[in-house]
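Below: one structure in structure tokens.
The chains shown are only part of the set, and none of them has been moved.
Chains here go by letter, A, B and C, matching the order in which they are written, and residues are numbered from 1 within each.
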Amino acid sequence: MKANVIVFPGSNCDRDIKVALEKFQLKTKMIWHQDKEMPKSDLVVLPGGFSYGDYLRCGCMASKSNIMCEVIKHANKGGFIIGTCNGFQILTETGLLPGVLLRNKKLKFICKYVNLLVENNSTPFTSKYKKNQKIKIPIAHNEGNYFAGEKTLDELEQNDQIVLKYCDENSIVNNESNPNGSCLNIAGIVNKKKNIIGMMPHPERCVESILGGTDGSGIFQSLIN
Amino acid sequence: MKFEVFVTLKNGVLDPQGKAVENALGNIGLSSIKNVRQGKYFTIEVDEHNEEKAKTLVKSSCEKLLANETIENFKFNKIQ
Amino acid sequence: MSNVNLDSAIQHGLTKDEYEKILELIGRKPNITELGIFSAMWNEHCSYKSSRAWLGVLPTKNNRVIQGPGENAGVIDIDDGDVAIFKIESHNHPSYIEPYQGAATGVGGILRDIFTMGARPIANLNAIRFGSPDHPKTKYLLNGVVAGIAGYGNCIGVPTVGGEVEFDSCYDGNILVNAMSIGLAKKDKVFYSIASGLGNPVIYVGSKTGRDGIHGASMASQEFDSNAESKKPTVQVGDPFAEKLLLEACLELMKTGTIVSIQDMGAAGLTSSSVEMASKGNVGIELNLNKVPCRETSMTPYEMMLSESQERMLIVLKNGKEKEAEKIFKKWDLDFSIIGFLTDSKKLTLKFQNKTVCEIPISALADEAPKYRRDWIEINKPKHIDIEKKLIDLNLEQTIKNLLSHPNQADKSWIWQQYDHMVMCDTAQFPGSDAAVVRIHGNSKKAIAASIDCSPRYCRAHPYTGGMQAVCETYRNLCSVGAEPIAITNCLNFGNPEKPEIMGQFVGVIKGIAEACKKLNYPVISGNVSLYNETNGIGINPTPTIGGVGLVKDVSKIKNLKFKNEGNNIYIIGKTLGHLEQSILCYDLLHLKKGPPPSIDIDSELKNGLAVRSLIEKDLINSCHDISSGGLILSLLEMSISSKIGFTLNTNKKGTDRVKFLFGEDQSRYVIEVSNKNKDNLENHLKILDVFFENIGHTSKKISIDDDLKFDLKELSKINKEWFIKYNN
């Protein structure tokens, strides 16, 4: 399987995700944001970081860069796309995923391991997990507060597009286990066709026990399946 | 030509920054200040002498970049 | 151009004698640009005029040191052709005036020091100190500083893996923000700032120059008065995004073999960077200021030379390599301009609009800068005080709770969770432990450990002991995780050096640091001095922040402070005498601030440290934590709270002896957790090493001390975690 990681000025998890992809034997190419063409791949990754400084709105300026036309083409052809953290923000700004990521409710950057509930394991990104499995993956963001109008939220629920929700030790999804104020505790969603996932947690940060956990591996293992 | 652009959150969109400002004002004894909403304010210059054309450019920057219409409204004025 | 005279010199922070020395050195009156340049180079921050005479006392070499003090940062050999490059720097005054930007640009500045040398930064740490939590500005400053450190470090994508924070009313008017950064490079790819090669082009890269921070360096060398607000416009705004681009562009350029030397523009911007490069290379430098990329119109030579705009670098290139270099900076959307060349004049020559606006011998700015042997008075160890009476009626249960909920001992995750401490995916030990551990990228075994420490209350009581202790505490923290301590960097924060008592503190601390470093084979390879941390005549406690760095040979063996299982044995390594004066119990909880700090026996420090490392190496222990502020009880509680496993402690002591055993801050001690299986083996091993140890209890479900004290672990944990959250809500 081949993967392209898009590098924007200000991306800073690009190397991290490349290491993780390669650990799971995905052949990985780094693609510069100004490129007008993108080599063929099965997967495109929009990495975390602060593309263009995340000034104005997170992910907004990245969503306008040259390479995004190629990424959209890839999406329309049914290719897989993962956007983690800033990548998720870029996907919503581009319109490939609905909603928007607002500033965390407490207005502070949060970096920590959180519990997540796998709400939907029938996506190409989560098939290695069990439904309702509780996993631990770190988050690290200032703007991860998922917001969408009621109609969109209904649609997300009806189409089973909500993939990951923040929960507590005991798998309970509630206000206390919501780190950033996201609607419905949403941590990750897919598009209708389920070939695009956006998630605030960083799976690439937990694929080795020395780094605090290995629950992120499931995402990559699902993909190579 | 110089413009000012206002980008504000739509009604109904939660504004944690505004809330935090409001609380903080309360904490320093300014509790009569209510309903704080925070938005963005830009000043920009447009290299264009025709006012209509300039306005079209400003509008298009708002739509394409400055505002995210899922959650924000914008308006602008010519100031010079 | 305004006329220069003694008055204008004084306005620039120069003294009458200094002004006269300038006249003598250049044989004429300086013009205003030249005066500005002199004032920038000769102020405390750049010239180290009060401290330089003493810094020479510090040991700076061992067999791993490749570069000691004097460069942008120090370099140590960590085997396999790898080097670690690190330094600490203060940004105290700017952070008091504008906490967010002050702290952010502090981080930006130290990062540039690291990547100028060819290293990719892999870890940041910080030591931040604020006034009393009740002081009206403290909350604002705390929030701003933490957000600023987070804002810059998170954006550029370097993990912030450790630090320390303290509240003490002595910092009410002078907070401390010390930022440290560690980078990684290849031994044969380290870059220095020594300019060479006549005619070689001097290039300016990075962001444009604006009017920000003009006279920032002089500000950092002036005592505050209550008019501090009026010094506001000198604060710079940081752009971490630009720095990220600059970092990537510089590292890319460094691969091309086009660079002769490189130097970041830090304090005193273009002035200090050009003068330092020329001075080190013993050459002259000529700049055409019309070529300096400016953000604003009609900037004067004076402004350009003194601006402290951030995210800029000065590079001497090999002749003919300009195009190749330019291409890289254009790719990263950064300014690139050839602004001058090296000359054999040994002068700083500046041209502007075809006129010469400055011509000063480099030596006058650098070597001839004033050096003062300030008067100082020796500060002796204070006499013991009688504290028995205060201890007799102490309610232990409540005191332990007060200890855990005191801002200085409360859980700090509110701070470090605002820092991305995992980016780069090599952080093997998160904040919240004794030392942070960060792997060497691409090497599955090797890692760097780092810790930052200081106990200013000890330094105030007896500077010499305090200086030693700060060094030893970082040493201990490194040993606790299983790292071999290698070298330190130091940030010396003091009050007004023109006062003999303050200078006495400085001298005492330096001597203490030197002694500890020498005996521990743990030299100083870089550092920074911040003086005049004084407002309305009230100085801070002497605060020599020490950043220690160690090498981990096998990262899979490192230990942390979390208890692992119930039913394991708990030992203390090192002798417990029960020294309470200057302890947290006395100083912070009982407000008894007199008496000597605990003394340090370097031989035990070495021996106990070695022992702990060998236990980790042999995999004989399950967890390890040093004993520092708060004494044995705090160490045990931290091990408990972080693991949710309790302990049963048998002190075999009563009354005030028990208080001393629990809260005493005797040095060179560690708590370790040992399974029954390893118990005998461990005891034998420690006997062979001739190390003092005692079995004090075991891990268990609940927390109990002797027969009479029981605690609810959940409640203690809550008390410990609550303070920062409540305070900042």
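The working rule: a contact is a pair of C-beta atoms (placed from the backbone, for glycine too) under 8 Å apart; a residue touches a chain by one contact, two chains touch by 3 or more.
The model shown is predicted, which means the values in this text are computed figures rather than measured ones.
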Formula of the full complex in the shown chain labels reads A x1, B x2, C x1
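We adopt the following convention: only the chains that are shown with their structure count from here on.
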Chain A and chain B have mean C-alpha positions lying a whole-number Å distance apart equal to 29
Rounded to the nearest Å, the gap separating the Cα centres of chain A and chain C is 35
Distance between the CA centroids of chain B and chain C (whole Å) is 40
Residues in chain C with touches to at least two other chains are numbered none
Seen from chain A, its contact residues with chain C in the complex are 9-10, 12-13, 15-16, 19-20, 48-50, 52-55, 108-112, 138, 140, 142, 202, 204-205, 210-212
Residue set of chain C touching chain A in the complex reads 147, 150-151, 154-157, 239-242, 244-245, 332-333, 413, 416-428, 430, 439, 555-556
Seen from chain A, its contact residues with chain B in the complex are 56-57, 60-61, 64, 93, 99-100, 102-107, 145, 147-149, 181
